[in-house]
Structures are given as C-alpha cells and as structure tokens.
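With one protein chain held back, the other chains of the complex are shown just where they sit.
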Amino acid sequence: MAVQEMKLREKSAPARVRVVVEEAAPPMMPVIYRRLSAESLRQALRKMLLIRRFEESAEDAYMRGLVHGTMHLSIGQEASAVGICAALDPTDYMTSTHRGHGHCIAKGAQVSRMFAEFFGKEDGYCRGRGGSMHIADVSTGNLGANGIVGGGIPIAVGVALSMKRQKRSSVVVSFFGDGANNEGAFHEALNMASIWKLPVIFVCENNGYGMSTSSDRSTAVKDVAQRASAYAMAGRIVDGNDFAEVAQAAFDAVERARQGGGPSLIESKTYRIRGHSRSDRNRYRTKEEIEAWLARDPIGAFERQLLRLGFITTADIDAIRADVEREIEEAIAFAKASPAPSIEELTRYVYSD
Amino acid sequence: MAVQEMKLREKSAPARVRVVVEEAAPPMMPVIYRRLSAESLRQALRKMLLIRRFEESAEDAYMRGLVHGTMHLSIGQEASAVGICAALDPTDYMTSTHRGHGHCIAKGAQVSRMFAEFFGKEDGYCRGRGGSMHIADVSTGNLGANGIVGGGIPIAVGVALSMKRQKRSSVVVSFFGDGANNEGAFHEALNMASIWKLPVIFVCENNGYGMSTSSDRSTAVKDVAQRASAYAMAGRIVDGNDFAEVAQAAFDAVERARQGGGPSLIESKTYRIRGHSRSDRNRYRTKEEIEAWLARDPIGAFERQLLRLGFITTADIDAIRADVEREIEEAIAFAKASPAPSIEELTRYVYSD
Amino acid sequence: MSTLIETRPAQRPQDVFAGDGRSHVSRARELTYAQAIQEALAIAMEADERVFLMGEDIGIYGGAFQVTGDLVQRFGTERVMDTPISELGAAGVAVGAALTGLRPIFEFQFSDFSTLAMEQIVNQAAKLRFMLGGAVSVPLVMRFPSGSGTGAAAQHSQSLEAWFAHVPGLKVVQPATPYDAKGCLLAAIADPDPVMIFEHKLLYKMKGEVPEGHYTVPLGKARLCRPGRDVTVVATSIMVHRSLAAAEELADEGIEAEVIDLRSLRPLDRDALAASVKRTHRLVCVYEGVKTLGIGAELSASIAESDAFDYLDAPILRLGGAECPIPYNPELEKAAVPQTPAIIAAVRNLVRGRR
Partner (left out) sequence: MSTLIETRPAQRPQDVFAGDGRSHVSRARELTYAQAIQEALAIAMEADERVFLMGEDIGIYGGAFQVTGDLVQRFGTERVMDTPISELGAAGVAVGAALTGLRPIFEFQFSDFSTLAMEQIVNQAAKLRFMLGGAVSVPLVMRFPSGSGTGAAAQHSQSLEAWFAHVPGLKVVQPATPYDAKGCLLAAIADPDPVMIFEHKLLYKMKGEVPEGHYTVPLGKARLCRPGRDVTVVATSIMVHRSLAAAEELADEGIEAEVIDLRSLRPLDRDALAASVKRTHRLVCVYEGVKTLGIGAELSASIAESDAFDYLDAPILRLGGAECPIPYNPELEKAAVPQTPAIIAAVRNLVRGRR
C-alpha cells in the first residue's frame, strides 16, 4: 500500500493544501530496516508471534472458564502494535484500548503477569482487579487498556503535556480504533495536542469496524487520516499489516515528536480476524472478506520478508516459535499458581493512603 | 472578503483537494439581491437595527437592575444573524447560543416578549423561567439559546433527522461560536449530519474569541471552515459583517439542504463589539482592534450599500429607525407591565402532566 | 395516606389495562426480560410511526445484549439506527428528534457510557421544558444496561441510576421482571417526558410471564411482591429477586419479610413505602448502586422524615454496593454488591434486635 502523507498548511499561511502521494512500491529492503538491527527485527517477529499465541491461548483459557467476562482479541493486528512500539523506548508512554493485549506485549509486558490478570490473580498486573479491559504495565510505560472507547486519547495528551513540562524526552503513543475517531474526545484531544505542540503520536488502528458498524456507515470520511487536517497535523496512512511500513511511520512520528515538532496521526489499516468480543455472532462481515484478510496475515508476510532479506532462517523461526510456546506455557502455569486476591481487600486501592 | 469554498473529495474518490478561491471583489449589486425583493432588503435592515437597539436597550435595562444575571450581547454581529435567517422560512428551525438575542429576533420573535423574559415575567417567551440564556420562540422555529457551549449543535442534527424522517421540507440552522468548535459535540454532530445527509446548516460565528481566549490560542486551524473537510462537507468562509455575503452563503446552503444535498458549514467571520458578558473587563483585546471593527460596522455598511444601490432612501432609513425606536419602547413598557410568575408555580413545567 | 400497591403475583393478567385503544388483554406466556423489551419496542414501533430506535450496534448486531435482536430486519435501518460511537452527540440528536415530533428510544450500550452524555441528558433533555416555560416537551426514552456480575470490571458494571433520580425533569425506572420491563417501557414511550430505564444485565435472560399485546405499568408506583408483618424490605432491580429469595429462607425461621419492588426511582412511591413501614415497623433497603447516596439513602431519609418515623422499632438498614469500583475478579465482584446471604443476615439481625 502506498504511503500517503498529507501535509496541511501552517496556521497563518495562505489557504493551500499540498497532497504528496508517494506512488513507488516499497523497495526490496525497507528503508527503516537500516535503522533496525537484525536482532531487533527478529525480536519484533518474536513479539508478533508471542501476541498471536497469547491471544489464542487466552481464547482457549476463556473457553475453559479460566477467564471471566469478555475479551477483545487483536489477532491479525500484530504488525500494527509491534511496528509502532518498535519506535518507542521503555521510558516512552502509551495509552491503549479495550483491544489492548497486543499493545501491552509490544510495549514489553510479561505474558505471565498478563495471564495472571486474566485469571483474576494477585500477580496480575492489576492484582486481578482490572482484567483484560484494563490490562496495563506501568513499568514499561503502558498506562492501560481502557474500557471506554476514546477514553485514553485525552489522557495521552495529558501525559505528553507532562513530559514537555518536565522537559523529559519521552513521547506518548495513543492507540485507538476507527470507531473511536467519532468520539468527541478524539476531536478535543487532537486539537489540544496540536495547539500545544505536544509529543504524542495518535495511532488509529482502522480495522474497518467499530463492533458491527463499518467505517463507511459511521465515519464521514474514507480515511481517518484525513481528519488530521482539521488539527493542522500530519496525517499518514499505512498498511497496518506491514511491519516495515508501520515502523517507518512510527519512527518518523516519534522523531518529530521528540524534536518538538508536535503530534502526528497515523492511520494503520488492518483487520481483526476474530469477532469483536466473545459474544460476536459475526453477522456483519462476509466470509470472503475475512478470508481475504487471512491471506494478508501480517506474521506470515513478515516472516517471508525477513527470510527473503536474509535476516532470519527457517530454523530461527522454528526456534522462536518453540521459545514462544514455552513462554506461553510457563506463563499460564505461573498464572494458575498465583494466589487469588483476598475478599478482605475488596476496597483496597480505592484511595492511596 | 473573498468567498472561499473548499469542496472536499467524495468518500470513495481518490485523495484530491480542490480549493477554489474567487478573488474578484463583489460586484456592484450582489447576485443574491436578485432573489430578494427591495422590501425584504429593507426588512433585513430593519431587523438589524431592531437587534442593535434591542441589545442596547437590554444593556441599559441591565444597568437599571431590570435584568437579573448576565447577558451576552451580539452588537456587531447583526448581519450574520439576519443574513442567515434571510434564507429561512418560518417553518425552518434554529438552535442558538448564549449569544442568542440577535438570532431570536432575526428568526422572527417579538421583542416585547423577549424583554418580558429578560425581566422575568409571565409574558416572557419562557414565562420568566429561562432568561437571556434560554431565550426561545418555538412559534418561529427557534428552539432556544443555550447555556452550554456547543449544546445546541447535536440537537440541531436531531431536528434535521426529524424533518427528513417526517419528509418535511424544513431545514435547520445551528448557530455556534468559534469557541464551540473545539467541543466534542461539534465533532460528533457534524459527523452524524454528514453520514446521514441531513438538512442542517452549521453556522460558526467566528468573532475571534471564546470569552477571552482567541481562536489562535484555542483552535489548531486558522479557519473553522477547514474542519468541514473532516466531515466530507462543504465549508465556506464569509464576511459576517457583510449581509449580502452571509445571505448568499445561507441561500446556497439552505438550497442544498432542502434538495437533499446534506449539511454545510458556514464560517461567518465577525466581531462582538461588547465584552463577552456583563463581567468582562476586556483585558484580552486592544482598543485598536475594537476600533478597527467598529469601522466595519455591519449596519452602516448595509445602509450605505442599500442607499448606493437605490433600494432605500435616507428618509426611509430615518423612518425605519423611528419605527424601531417605537417598537422597543412599547416592548419595554409591555414587559414592565407583565405579571411576575407566581411562587406557587415554582415546580410547574418540570413535567408535562 | 397509604397508596396503591399492587399485590402478588407480579404478573397478573389483570394488570393489563387499556392504554390508548390499541391495548387488549391477553394470555401471558413466558418470555425473557430481553424478549419482553423487544416485544414492547416492536409493539410501539408497529403502532406509532414516530417511534424509532437509536444506539450502537442495535441493528445487524442486534444490540450488545441482543435486546433489539432482529428488529432491524422488520423495521429497517431508518427506524433501527446504528449510531457512530458518539454518545454525547447521539443523545443530542435524540433530544432534537424528540423536540420536533419523533419518539426516540435510545439504547446506551452500557449504562457507564451515559457519563459521556450527561450534558444532553441533564442540561438539555431534563430542563428544556422548564427553561422554556412549558413551550416544549421531550418525549425521549433512554435504556441503560446496568449493573455488575458479568466480569466486565469497573467501567462496564456501574449502577448509576441514583444520579438520574437526583435530576428533576427526568423519570427513572428500574423494572425487575419481564412483565415490568415491557409494561414500563410501553408506559415510558407513551410518556411526554424523558424517561430513563435502567435494566440489569443479569436479568436479560430471566424468564417470566408476559402478556401479549399492549399494556402499561404506571411509572412511579412501587409493587408489593410479598406481604409480611415483621420487616419491610424495599429493593430495586435484581435485588428484588435476591430479597425474595432471602424472604423465603427467613420465613423458615419465622421471620415474615414484606418485599417491595420500588420499580420507579423518580417519581418515588414514598407513600407506599411509608404505609408498609407503618405495618412492619422495620425497614431494610437493598440496592446495587454504591451504598453512599444510592437510592437507599433517599428511601431511608424519606421514611425518617415522614410520619412513618414514629412507627419505627429499629434503625433503617441499607445494603448497597461496596465503596469501591466493581472489581474484575469474580469473587471480589460478588462481594462488591449485596448477595442473598447478606440480606438474610441483615434482616435477621434487625428483626431479632441484634445490631
């Protein structure tokens, strides 16, 4: 997919809109790979595989009744999460969404503590109080998934303000979906980030649907990135299933943010393979559509690319997969063994005291 | 001021933004005047004068302690209110703002009942329960001023939905300020109006400030009209102090709406001569700025134009002014004589019962 | 001063009364609470073109809790409108539609998301009629799937009905049975003012007798579910069922609890409650919302300031939600809201004079 960047006119410049469309196909070796070591590319693949297996195992645990409530799986969106986070340092921050498992792992969380959280245990990242919808790992800068669509976007802007005010070099990524872009919070947050030139990268993971409602039916513009112009912000569309493309956009936006260039909006076009949540009967999408996207699986594509470019061997891949498998198994065992919270502590953590 | 129209690409069309800038000065006789009878132009002038004198008299009454609370005067913005409403039928609807006296008069309300409302009387449009900030006249389609910035915008969209669903030909105008365009309600409302192609005209009266906060400091783009593109909507900037320009844009937008062409956004650039409300100490604007805008008084300009084009004589103007004066005096007398609500009826009108 | 309280059973066919000519008495069948709501929606839409539904994923998806189900097939997307995820704006759209001739029924996907729309609900819908001196009315119905017990954690499990009951201009109901779910909804749709309906998610699958056709349950009337001489237990929503279960067990111990389903939070059937307390001399309020300033606070205060005060033989107890957000862990989650054993223990102690 072509990278499309719309640079919007500066506030005081005369009305003029420049649309730059880079039409060339990506080169054999994505430019961004020059900045990434072979090891970091292998780590990126490992993270994508870890997310995939985490999601599948969580789904399995759910079926077995180990997970309470509901879950929103990000299978199919792994390149987006890992590509964005590839550009982040551990001291950078992130706000995530209800579909936040992948973001959490991509930012560096341990799957053992994630499973523990899903199983409602004390070793969970939220001590069993939050579950899937509030999964967080503050130690790696992930301020949490959020049960409120759009809820994390203004929070991310506040974190960015905080970084700027404290003269810390950290940047903030705010993930959200295509559905969230119709929330007022999106509008208010992007406007403030822009007028205050804050180091925040807004990442809209456009998987075509907000629950059952397609972007077509809910969003007045075709591309969410178009809305960047309403905030005098750079808007960029990337193929969210292409790790390199996502990472390139992320590095560019992070660089801009770190250098004081202000916020950006990246629209990462992708697809969620599973239903919206555990109760989705999938009435609103065709089998064909799902199959077409399955054929564009981000992990397979990344593996093939890395093989082709010589960054990895099939033996490496096998080793990574086995390693991921072991990590998942150990994590689940850890989570199962973790103690449940005590009922006595029901109202603990409401206040700091 | 040049009319600037940005037509945004259709949802599925390739990325392309066409910016049409008509640079020519307005012709001697504005095109729109061919649609308006001389009588209607005189009536428009009369309404502008009535608004001006209403505001001045309300201010005076406030000083005398006849009006409780606060007031937001629209002196300087008369051409915008009257120009927009010139395109409306009595069966068309409107939602207004805290700065709503002018809109109310422009849509056809009687100043006698408006004064009665300000004086807290039973003959007031709201039976003394609403006051300036909730002035309304449902009989002429004005669903009311609103104390909540941006509060009326989604309501207008709902009215437009109602008209479309009931196959009524009425259109809806939603007035709001530049400050309001940073509310989430603005974003959500414009998006819904666009996806549902509703007959609503969003009119942003950009007077440069939301209370003390200039557009520069609060809005990421220079022109609010630019934001129309985020909703695949036509956005148009007009000189809000030029009756003809406002009316032309209004007729175009109303026509589009009535024909099923969907919503539009008109940005009417104007200025409020008085402070934001009664408590404004005017610390955030320069005397020079105010004086420059005083020199661009919409009423004087309109009078001169009508004289120049031969639609009116100075004698006519004198007669209108005298007539307005009389109407204001009678209205105040009426309002003073109107009975106060009974304390017994404190909780009446909470429910329909 | 006593007032109308219906007697059990909850689902008497004779509750069915002619509302507007289209109503007819008919056999009752078993429906789930969700089906009862859906039936009410269908009846209202069939009868009145002005009625339409708005909400997120209420069309092809059938609603997050399958309440609207297949209605979109039957009535089309114009009358079963999926909205963008724009709760504030969509609530405003509903207000505008209600002001000008339509009868919107707005489904919040979870009641928690009402936090985004309080402006339109509280400043606009609730106040417009008053602010405009009676010149308009806002015949708007909003439905709020509420409550805990689904493992959805703190932002998807709140019981916020007390907020709305604090707001003059709104009516607030909390039907506890399929019968009431249908009847209150039909009454709400016929009402000229904004009515907020709080539905407990755990009740959606509960079955009960529901008459066919149109009937209404008057808004503002409590329901006597079980007469008893020793103590009045007034409960809302799912707590009605837990209180009834508690009452059954207590009966085995010789304690006869009178159980009242409050049904309506605004208007509040203060007289019915006072009359019951005058008979039983003791009051326990059971509700899921956070205890502090939950509906039980108002019920208690209402009795404490009424002439029923003089009849009280014991303190007025409240069992409400714990003073914390709803936790994810299922055991903690259960502990965060009143369960039957806690109701039994509280009532027993009160009646036995052990405090």
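The letters A, B and C name the chains in turn, as written, and every chain counts its residues from 1.
Everything below uses one rule, namely that a residue touches a chain if its C-beta (ideal position, glycine included) is under 8 Å from a C-beta of that chain, and two chains touch if they have at least 3 such contacts.
Only a predicted model underlies this, so the values are computations on that prediction, with no experimental measurement involved.
Colleague: Would you list the chains present here that the left-out chain is in contact with?
Modeller: Looking at the entire complex, the absent chain's contacts are A, B, C.
Colleague: Of the residues B:126, B:192, B:320 or B:335, I need the one that contacts the missing chain.
Modeller: Of these options, the touching residue for the absent chain is B:126.
Colleague: Which of A:30, A:69, A:100 or A:147 sits in contact with the chain that's absent?
Modeller: Once the missing chain is taken into account, the touching residue is A:147.
Colleague: Of the residues C:39, C:199, C:230 or C:298, which one touches the chain left out of the display?
Modeller: In the full complex, the listed residue that touches the missing chain is C:298.
Colleague: Touching the absent chain in the whole complex: find that residue among A:85, A:189, A:238 or A:332.
Modeller: Going through A:85, A:189, A:238 or A:332 one by one, A:189 is the residue touching the chain not shown.
Colleague: Taking the full complex into account, find the residue in C:55, C:69 or C:289 that is in contact with the omitted chain.
Modeller: Checking each option in C:55, C:69 or C:289, the one touching the absent chain turns out to be C:289.
Colleague: Per the definition of touch given earlier, which of B:73, B:163, B:180 or B:221 contacts the omitted chain?
Modeller: Answer from the full complex: B:180 touches the omitted chain.
Colleague: What is the set of chain B residues that contact the non-displayed chain in the whole complex?
Modeller: Chain B touches the missing chain through residues 68-70, 117, 120-121, 126, 128-131, 133-134, 146-151, 179-180, 182-184, 210-213, 217-219, 279-281, 283-284, 340-341, 343, 346-347, 350.
Colleague: Mind pulling the chain A residues that touch the left-out chain?
Modeller: So the residues of chain A touching the missing chain come out as 93, 95, 124-130, 134, 136, 138, 143-144, 146-148, 151, 153-163, 165-166, 184-185, 187-189, 191-192, 195, 347-352.
Colleague: If the hidden chain were put back, which residues of chain C would touch it?
Modeller: The list for chain C reads 88, 112-113, 115-116, 118-119, 122-123, 126-127, 130-131, 153-155, 162-163, 165-169, 266, 268, 289-290, 292-301, 303-307, 309-310, 312, 314-318, 322-325, 327, 355.
Convention: only the chains that are shown with their structure count from here on.
Colleague: I'd like the Å distance between the centres of chain A and chain C, where a centre is the mean of that chain's Cα atoms.
Modeller: Inter-chain centre distance comes to 39 Å.
Colleague: With chain centres defined as C-alpha means, what is the inter-centre distance between chain A and chain B in Å?
Modeller: From the centre of chain A to the centre of chain B is 44 Å.
Colleague: Return the residues of chain C touching two or more other chains; collapse runs of consecutive numbers into ranges.
Modeller: 83-84, 86, 88-89
Colleague: Listing for chain A: what residues touch at least two other chains?
Modeller: 182-184, 217-219
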